[in-house]
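What you see is part of a larger complex, with each chain still in position.
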């Protein structure tokens, strides 16, 4: 005679602390955080991890992850990560940066960390605006998109064009793994997790610079409900920021995850 | 017969974003219309039978606050083993 | 004569706007006024509060330790400001999400189920107006009409269709008058 | 014009527009962002230049470039962002061209927080950038004063070819008060003879801050120093309250000065003969008026939202003649009127010592007070 028993399908990752995130309801920053925590559990990295929080809505990352962390000046996370990794070569160093942080004020630091082939992993959250400061235009803001500093919609003639960070960084020889993923639905969230795992593998194998760009929602500043926000991402961001692998070093291509 | 499952939402973390409600293939999650959490949100909750324990809600939950269980049928001997 | 009011709660509860509405109304009445916010970095879930000072002479500090009136929109706000209300002052509590009340005997405490009322009216966003109504009903520094006028003038154009609802919320809130100490 | 309810940041932005602002370059940072947001809509509507820079570093250098054309230009930021502007400010100063900067201070050091502070006094008043130069620093205490001084800032910057900084704490930037706006000035059409605008029908001009030959650099430096002497002689600003019969004086700037005003009033009600001096120009500092006070009053209380930065300037002016006491809150904490009142009572009751450092006395007491 058979018996049934209950198995645990999913639970909160151990690499999270008890703290409640400061993110707005439905903000997919939370999903990105969760994926990292899950991977640190699954890959058994907690004791090796050193996170570098940036300045943005994720500034308090160190409150939510249960491993070592530092907090970087706006845009300088890759420089701090460089300083750490050069001394702590056996640790896994991860920066977590928003689009304003990484590709506006931090352009110099990310480009040079990539071209130096720094053996670090960068998680790049592209939500087309400056969330923490309440929705100003970011380098990633889409043409015509309204923000608090592009009140008439981003006019590319006066305010320039969005930067496709993954595409730009992929031109640098030092970059080994540069991809874009999205967090707007279960399928893409699964793919995003695989990419982050790959990026961490790249670092653990000492193969150099890895970056995963994640398309993310900002319901609050977009003025949408979380569900509407995922749809907006799908309709407006995906066409401009195609999901894909922009740079995969031959040695990286051999890695199976 | 589809597998039977259930979810437990830790209301401390739930912010009533409704992403799980939207994602659930079985449409068995809703935001509790009555209760309000200490932080002022209507929390997600399992509203009727039919959860298969697929875990999709957990995949989209930004607050990692859903615990998912599934009933597994297993043969006697394996129990002994 | 100077009156200090602190309105405090979560971000997103319309707290800052409620305070500004008071300020507009006071200015239009020819009074001196200062409005000053203080809020956490997060967009939501963070705490938000503002201090409004209404006076008939030049105002010094825009911040005070012991306000004449406090509106507590959530539990942390109650815990923080309950002891600070100046003796003989007023404490308005949003009883919808704060079960606790004040033990103080030297101040006037009014509990208003603002969320329920707002949702009864049909729009959760009216919670702050309900509270404002209750505030002025118990702290008559300005006539309700002054607020309604300020609303009409300063509510963003796109929300004007909501004016009647706002007025209703104010009046509903104004029904909650506590007995003086 | 009628009184309107203005938020400090917006009021400053509009005042700059009315003063003939031709180009603004900035980057978001709390508690200054409203300035940027306001101008992002206002400037284009007027056909003027607004650029959200990629960083404060870029912003200050866009200002540098724009200022080289002789136009009225401005940037604004808050503490960490202003730290990133130090090199650019030094270049602008070394090139002897006018520019206006709004600095809305927040809690520090580092990322700190977004609460009001005055801890960048030294950075702005003593000089955070490399080399010998002074910035003209004005510290308004109300929205109306912010409006008036912003308009003046441009005139002063051009008159003395210096950088003028409006230095406020988050309180002034974030608070709303009724204020009256000045009329709209026409945008300038005549440019100074040093402006780089293309050598149409004239010899070439260049603007630079490099003088590789030290004697030439020394000439520039001496010229800058002499220009500053004029500023010191003509541009000292301050406001006094209840001074006529004062035996004690409180000194505080910006919103701390307002907290002090409330406290002084309360003290007066208690019969304590105390007055208030509120420095408005922090650089040049009202040194002389304070030196004179040292011959008139019994003691001075300095109140700041920093660990005693202006305090040192007050002490230098007092030259050890009378006791100086100090009270402050740090890291985004704001001294409230009742705290200042308590310090005034203390000053009036127990005579303060002449020796020792007021900061040390404050540090010894502060834990028991907060």
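Quick notes on this structure:
In this document, chain identifiers A, B, C and D correspond to the written order of the chains, with residue numbering beginning at 1 in each.
Assume a residue touches a chain if its C-beta (ideal position, glycine included) is under 8 Å from a C-beta of that chain, and two chains touch if they have at least 3 such contacts.
Please read all numbers here as calculations on a predicted model, not as lab measurements.
Just one of each chain type is placed here, yet the complete complex contains A x2, B x2, C x2, D x2.
To be clear about the criterion, only the chains that are shown with their structure count from here on.
When the interfaces A-D and B-C are ranked by how many C-beta pairs touch across them, A-D comes first.
Mean C-alpha position of chain B lies 56 Å from that of chain D. Residue numbers of chain A whose C-beta contacts span two or more other chains: 20, 23-25, 59, 134. Each of residues 41, 45 in chain C touches at least two other chains. On chain A, the positions that touch chain B within their shared complex are 1-13, 16, 20-21, 23-31, 33-34, 37, 185-186, 189-190, 219, 225-227, 230. Partner chain B is touched in their complex by these residues of chain C: 10, 13, 45, 74-75, 96-97, 115.
On chain B, the positions that touch chain A within their shared complex are 5, 10, 12-13, 15-19, 22-23, 39, 41, 53-56, 58-76, 79.
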